[in-house]
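Below is one structure; the comments refer to it alone.
Left out: one protein chain. Kept in place: all the others.
Now for chain A:
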Amino acid sequence: MKASATNLNQTQITDTLIDRCRKGDVRAFRELYNAYSGAMYNICLRMTNNVSDAEDTLQEAFIQVHRNIHKLENAGSVSAWIKRIVVNHCLNTLRKKKVYFEDPEVVEVEVEDGLDEEHFSWTVSAVKSAIETLPHGYRTVLNLYLFEDYSHKEIAEMLGISESTTKTQYMRAKEKVRQIVKQQNATR
């Protein structure tokens, strides 16, 4: 993953806790769930774009975490490991909804003229609502890169598409977000 700030809960997860989880200690697993469910829910919500799918996906992912806890080598890698399971479940949820990540039409990114003279401001709510309106494919790539800190190479592997496609989709997604936020600024 790219080196950047993570949004995970900083609760101390020790090898002892992981070992207790491996032995089926429910209280230990609940501690693990409490430490990560908040951040993981945010990933699910960003990826699936609705509360119901996000909760279903998170539930399935944590059941998978429980089932595969024996595969986790040490507590040090628990964060990235759980996150990857959650992201994979989100992608499966999207695939079930017939979201295709490969874009058959390679269209050049449209960049408006006169960017240097633009005057508008980003706000968290405007960016969030702009991302929500993106097509699933664009939103997925943008979320994985911008919020979940995966590299284009990792995203390409996850989605089964080429690295150049993820880069193109990311640029187009970013451009669309910029245009939507700019429009929102103009109508204020």
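Note that in this section a residue touches a chain if its C-beta (ideal position, glycine included) is under 8 Å from a C-beta of that chain, and two chains touch if they have at least 3 such contacts; residues count from 1.
Following the convention adopted for this analysis, contacts and distances are computed from a predicted model.
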Suppose you had to identify the omitted chain by its UniProt name; would it be "Anti-sigma factor", "ABC-2 type transporter transmembrane domain-containing protein", "Molybdopterin dehydrogenase" or "MoxR family ATPase"?
"Anti-sigma factor"
For chain A, which positions touch the chain that isn't shown here?
4-5, 7, 22-27, 29-30, 33, 37-39, 41-42, 45, 54-55, 58-59, 62-63, 66-68, 70-71, 115-122, 124, 127-128, 146-147, 174, 177-178
